[in-house]
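A short worksheet on the structure shown next.
For this depiction, one protein chain was excluded, whereas all remaining protein chains were kept in their positions.
Our next item is chain A:
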Amino acid sequence: MASAIFILDLKGKSLIARDYRGDVPMSAVERFMPLLLEREEEEQTAIPVMTDKGINYLHVRHNNLYLLALSRKNSNAMTILLFLQKLTEVFAEYFKVLEEESIRDNFVIIYELLDEMMDYGHPQTTESKILQEYITQESHKLEVQVRPPMAVTNAVSWRSEGVKYRKNEVFLDVIESVNLLVSSNGNVLRSEILGAIKMKCYLSGMPELRLGLNDKVMFENTGRSATRTKAVEMEDIKFHQCVRLSRFENDRTISFIPPDGEFELMSYRLNTQVKPLVWCETVVETHTGRIEYMIKAKAQFKRRSTANNVEIQVPVPDDVDTPRFKCSIGAVAYAPERSALVWKIRQFPGGKEALLRAHFGLPSIKNEDPEKRPPISVKFEIPYFTVSGIQVRYLKIVEKSGYQALPWVRYITQNGDYHMRMPDSIKSNSRLPPI
């Protein structure tokens, strides 16, 4: 449990302070910044969990803010950090951007939220949609006082009753992000798919939903032959709290009463090796006074798909000058603030290859220090396509009033942490060293 929660600016000045248990002096917050700097000096890094004189300091960093919790006991560190994380999410939904400025402008409502979301150091209601029903800036102007929505303490704590829509619709977005790490000699070290199914629910009443996927485990359980439709084996699945976990554990049925509006229904992870969707082969040559890059990008997916907004960022030394580029498609620009060249391809059809040659000048005096070696990073979006092959087979919607509702499904695959390490540069000295 947390004894107190603070929101601090980057210098450690407290913008918001809320004491929950009265068992730590509020002045203890002044030790936070010195402690953090001390640890940074020792280990070059700001460790998120620290202890000093019987007080524990747990923090998360968000934009130009620290959210800090103090605790005197051997509390649950995971819970506290996740709660702080949740605070940032809720605040962000309330104020759009969460940063110093918005904290200062909204301190009244922040105190209200802190009071509602935690009691005596124990997290309470953190569902931002529900909070928004009874903690608002406008509601106080109404003649009628707000009351806690039933949902706060209900078994269904994420949806209020009496929601009404004229047209009942559900939008499903299946989004897969590919995390990839390729070594400098072109071996795939790590490839992982993080999938998420996001929903936008505009449904009246208390609808019961059931989602069917081409889940391999379920196909096997029910004895369906997986030959007809390709089945996907998800390694780990995480559900929004509305999904009945025990039901899923029993027969892999995903059944739930959804929250109203937008939310993430589930996320999943697959470790299956897939062919990297966008592949780059890079050759770097260093000569005296110049450096040259040749990058061959390949779209390694089916021809009927197209990657949109492809952006390949190739790191270059900090001190290069006079860039010159030549590429077969797209546009290239030198981004000195990122020490990189950025190659943008608006549309990159499957099966195609693209070539880029870049040429930079280098100062004749070479820096002896080891250089940073950031990897090539790639951004892309491929609509109407999932790498894993996951499919929504059905979404059944049942409500006691018996209305018809149509589900809409969209698929998209995009990059996650998509990195390829730079190969060592080939050094060719065109000039002989002086005798």
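The rule is simple: a residue touches a chain if its C-beta (ideal position, glycine included) is under 8 Å from a C-beta of that chain, and two chains touch if they have at least 3 such contacts; residues count from 1.
The rule is short, and it goes like this: contacts and distances are computed from a predicted model.
Considering only "mannose-1-phosphate guanylyltransferase", "AP complex subunit beta", "ATP synthase mitochondrial F1 complex assembly factor 2" or "E2 ubiquitin-conjugating enzyme", the record for the omitted chain gives "AP complex subunit beta", by its UniProt protein name.
Within the complete assembly, A:373 is the residue of A:373, A:410 or A:427 that touches the hidden chain. Of the candidate positions A:92, A:163, A:181 or A:274, contact with the unshown chain belongs to A:181.
Remark: the residues of chain A touching the chain excluded from display are 14-17, 19-22, 43-49, 51-54, 56, 59-61, 71-79, 81-85, 107-108, 111-112, 115, 119-120, 122-127, 134, 140, 145-148, 152-155, 157, 181, 183-184, 189-190, 192, 194, 235-241, 244-246, 248-249, 267, 269, 271, 369-375, 417, 419, 421.
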